[in-house]
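Left out: one protein chain. Kept in place: all the others.
A, B and C are the chain letters, set down in written order, and residue numbers restart from 1 in every chain.
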Amino acid sequence: MPETVRQEDRRELASAYARIRRLSEQLCQPLQPEDMSLQACADVSPPRWHLAHTTWFFETFLLVPHLPGYQPVNPAYEVLFNSYYNGIGEQYPRPQRHLLSRPTQQEVMHWRHHVDHAMGQLIVSRPDLDALITLGLNHEQQHQELLLTDLKYSLSFNPLAPAISQPLTSDGEPAPPLTFQDFTGGKIQHGANADEPFTFDNEGPQHPVWLSPFRLANRPISNGEYRDFINDGGYRRPELWLSDGWAWVQQHHIQRPLYWQADLLNHWTLAGLQAISPGQILAHVNYYEADAYARWAGCRLPTEQEWEHAARQSKQPGSFVENGRYQAGQASAGLLCHMLGDVWEWTASAYLPYPGFRSAQGAVGEYNGKFMCNQMVLRGGSCVSSQNHIRPSYRNFFYPHHRWQFSGIRLAEDG
Amino acid sequence: MPETVRQEDRRELASAYARIRRLSEQLCQPLQPEDMSLQACADVSPPRWHLAHTTWFFETFLLVPHLPGYQPVNPAYEVLFNSYYNGIGEQYPRPQRHLLSRPTQQEVMHWRHHVDHAMGQLIVSRPDLDALITLGLNHEQQHQELLLTDLKYSLSFNPLAPAISQPLTSDGEPAPPLTFQDFTGGKIQHGANADEPFTFDNEGPQHPVWLSPFRLANRPISNGEYRDFINDGGYRRPELWLSDGWAWVQQHHIQRPLYWQADLLNHWTLAGLQAISPGQILAHVNYYEADAYARWAGCRLPTEQEWEHAARQSKQPGSFVENGRYQAGQASAGLLCHMLGDVWEWTASAYLPYPGFRSAQGAVGEYNGKFMCNQMVLRGGSCVSSQNHIRPSYRNFFYPHHRWQFSGIRLAEDG
Amino acid sequence: MPETVRQEDRRELASAYARIRRLSEQLCQPLQPEDMSLQACADVSPPRWHLAHTTWFFETFLLVPHLPGYQPVNPAYEVLFNSYYNGIGEQYPRPQRHLLSRPTQQEVMHWRHHVDHAMGQLIVSRPDLDALITLGLNHEQQHQELLLTDLKYSLSFNPLAPAISQPLTSDGEPAPPLTFQDFTGGKIQHGANADEPFTFDNEGPQHPVWLSPFRLANRPISNGEYRDFINDGGYRRPELWLSDGWAWVQQHHIQRPLYWQADLLNHWTLAGLQAISPGQILAHVNYYEADAYARWAGCRLPTEQEWEHAARQSKQPGSFVENGRYQAGQASAGLLCHMLGDVWEWTASAYLPYPGFRSAQGAVGEYNGKFMCNQMVLRGGSCVSSQNHIRPSYRNFFYPHHRWQFSGIRLAEDG
Partner (left out) sequence: MPETVRQEDRRELASAYARIRRLSEQLCQPLQPEDMSLQACADVSPPRWHLAHTTWFFETFLLVPHLPGYQPVNPAYEVLFNSYYNGIGEQYPRPQRHLLSRPTQQEVMHWRHHVDHAMGQLIVSRPDLDALITLGLNHEQQHQELLLTDLKYSLSFNPLAPAISQPLTSDGEPAPPLTFQDFTGGKIQHGANADEPFTFDNEGPQHPVWLSPFRLANRPISNGEYRDFINDGGYRRPELWLSDGWAWVQQHHIQRPLYWQADLLNHWTLAGLQAISPGQILAHVNYYEADAYARWAGCRLPTEQEWEHAARQSKQPGSFVENGRYQAGQASAGLLCHMLGDVWEWTASAYLPYPGFRSAQGAVGEYNGKFMCNQMVLRGGSCVSSQNHIRPSYRNFFYPHHRWQFSGIRLAEDG
């Protein structure tokens, strides 16, 4: 392989590194310094912590083991910003991340630059680490999504309703009619092919599965459709709910999606309180709500195998704004639309390893594998997902009670 | 169909009814009256409550709707002994079942006889209800198993270590060598066929699945093998555990299976404190422990599809005692043994509906379907399962943290 | 002192012992065997446990140390029935007392008789132990009261509303008009005099206190008066409540006294559900409610010094039934009435040691002293208190949130 080609690779990776790292910081631009510490529950993290933890990833997994003479800025950060890697050691307690007023924002930014500088050296000199560096960049992109969803959640506790983005100026197209597309099933290949560019370990190995015939809705459920469910007593009828879901409804007195106000007319957004547009895509329901809605509608949720199989026929770009708008021209002739990049769609599949899945050796093997229990798979990516995470095989996963992601509903039926 | 045949059917069902109902009461024979109220946590129920709830099932789903003129003994029992059927109405709070000193044992027995008498009338006169009556009998048999596992748990809190059965007089055969049997996989039919005699709704519909090649251990793990795991630091090494499992270990300071004493030499049984026989079948581990053991052993747990596929080739009777003994002559030539009737085997499958599954209409539809979330499938039946629940397609399900069933481990590997 | 007199003392103590021990067992006569295990929360204990613990007291503090050759029936009982004496050793966890199905009722009764027989020997031979034996008997009488109040609480969780006593056949006299009696205060002697017959250690030593002038209500508040408070929004007006009281109201959604039904017309009693008589004495309010009622009425609660000072001028017998009736002829000319033996009256005094108080050496010193924190003093004795605990100096104490005793309200004012 000629030298010039390899140098081009170096430049490309260095440029991607710079672009992605910079985006994390740009996402914090609309924030006040005081917002950088917000953490409203153990599930979410402060923006400053996200900036630090993504930096920790590069320092811990790349610089310390691979860059000779590299000195960590502060050895204590190894514990403070370790999220959950037991292979690295102790972790600062997750619910207390908001208590880390130090390192300050300035110190975290200094650390980022220190690490970025050292990473520059590594990128040019160690092409053998490209896969791990690329993992680090994809990791940072995942945290960019979390930074926004976490912040939306934490800001929602402030009665002053601070906005950090501009509201949409129009509602977009009305939701196209809901139709179902038929799939015949049979033996298919499921999961990411080893030949694809970057994918996470949990997306493979690709393996055969047998699909029974099924039908999939052409688009996600809209706010207006979900409001019909509420108005039909959806939250008061136990027969619509899974047992654990009904217990959750009862215990927390749930009556509507997260962020919806009691009037069912307004909801909390990154642009502050805004009117709920009935014609836009529903978000912020959890698995229990998605499952109950599907039962109410006489349908069910798709499995992740069904979803991925269908999605491979329908690929359109998502957009990095909190919009939820159905887009013109997407739903013609009953074709699937809005599969990718609008809202995470709950599937009926538990998050479990594919046949033949093996975690990587060492602490980085904890990335995905150890969470394969008690969570459900979501597919498709949302309006705040990174563009290059928008692919048919990507598996997101959350607990059934989680609502703070942009998570919605697509219906399925037996064929 | 000639009349005489149908009368034989009646007699047979009446006889099965009498036998099964009587067994519930016989299981309480070794107990002291004071034991009948024991409830050590919300997951378990007092023996008297089991006797009442199984009676409630027949009164609620059969006698009240179908036997003209039937008068419930006490209308309040409808709420008191409703376990979880929202379609019937309110339920007395589960964690408080031990507070129901009334109805007394005598009153519950009177109720049982009242219901049994009325059921006698229904059995002879309404052959169209046979399926529902059979469900009621299978339901009672499930509660016979729970009565024993719940009681074992509740009695374990008494330092006096009361025994309600006799200890085994011998340890049985030593565990045969652990070997693995190969399965080639491919397209198979999974789940109970509609033609089979009684099965629960969640066992079907039968449907095709594609299995990748796999290998399955010839027998369940023994106490001695699990002790090796403990002695190798199994409970102190986070890399062996799922994230939720490790959190569970840490939070509850878990160091050994339920009922094992700190010395790892004795465990609590229905015959009181007894020595742990290293050569007997391990029980009372939860999913997290089963999964961690499998990882430590360089293996994994089987999926329920793999397990059922293999079990259809290996069927031997279980025995209604708490024994855990490996049996002579079962493991020759690497054949699978102890698949059925010794210990529930955790599978790597989440408890979810099969394609095409539909719950029955009405409250009885809550029997199985609404629990299809957050639980894992166990297969095979245990030493305290009813003989006629021992079949390859039977799906038991518990939460990953549950340990009070006779639940053990069978290893699997990719083929 | 002549021998004959001392023999009379022996006979008298033996007779008191027999009478008091028998009463504990008689109190259980109306119960079903199943009731003997009831424990609805950690604060209350099962009837069988009360029978066992009072026996434990005699075995632990008298027979084991003082009767040569005495053999405990079962050494494990030392832990099982130790309530809170750290000086004796470990205690079986209080919230789990309902799990002690063994020893059975029969075994506990056997233990009682074994201990009673041995105590008979000790009583005749060791007059030097009279004080300790008398403490044991007063201890048993305290548990007789608790046995009834605990049972009332535990039975209240049963929707069948089982009655264990007969309802009153009449309401008694209407409440006499509420008036206040003046006291001039000044230097008084407070607490039990060392010359009095049996008193608990916490009732002394007697010591001078200076009382400012005050006025005390002639009688406890009635159900009807308290209903006025409720109807005036008493439970919805934070300005009437202590901060901790208001937090308690909010957290538990409190709207009425314990045992009152939502209609404010019926309440739970040991005779089952009964009509609330507006003219009877209020019971089952806690300190927060008593304090809020007093503030609503423009008054305050009396201190224990004020109460005792007044009570020494007003002594009338209580009656061992759950009645709450005002008695004829007690309230003439504004005299204090119903000070003793009707309802425990919350005072404004925290339960703290009197000047010069010293706990006894050894485990028996834990009897009262170690609870002198976080609790409030109640005075007067209730309808289920032992007759010989009804005295002006007796100090009962409970946490401010406790409601399951027969606890009521007497108002006071500055003089």
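Simple rule for what comes next: a residue touches a chain if its C-beta (ideal position, glycine included) is under 8 Å from a C-beta of that chain, and two chains touch if they have at least 3 such contacts.
From a predicted model like this one, the values you see are computed outputs, not experimental measurements.
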Looking at the whole complex, which visible chains does the left-out chain touch?
A, C
For the chain left out of this view, which of A:13, A:38 or A:281 touches it?
A:38
Looking at the full complex, which residue from C:76, C:109, C:271 or C:372 touches the chain that isn't shown here?
C:372
Could you tell which one of A:72, A:162 or A:353 touches the chain left off the display?
A:162
Using the touch rule from the top, list residues of chain C that touch the missing partner.
84, 86-87, 187, 207-210, 212, 214, 238-239, 241-246, 287-288, 291, 300, 348-350, 352-353, 355-356, 366, 370-374, 400, 414
Residues of chain A (touch criterion as defined above) contacting the omitted chain
32-38, 40, 48, 74, 76, 79-80, 92, 96, 98-105, 154-155, 157-160, 162
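Heads up, the rule we're going with is that only the chains that are shown with their structure count from here on.
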Measuring between mean CA coordinates, which chain is farthest from chain B?
C
How big is the gap, in whole Å, between where the Cα atoms of chain A centre and where those of chain C centre?
60
Let me have the rounded angstrom distance from the C-alpha centre of chain A over to the C-alpha centre of chain B, please.
38
Which residues does chain C have that touch at least 2 chains other than itself?
none
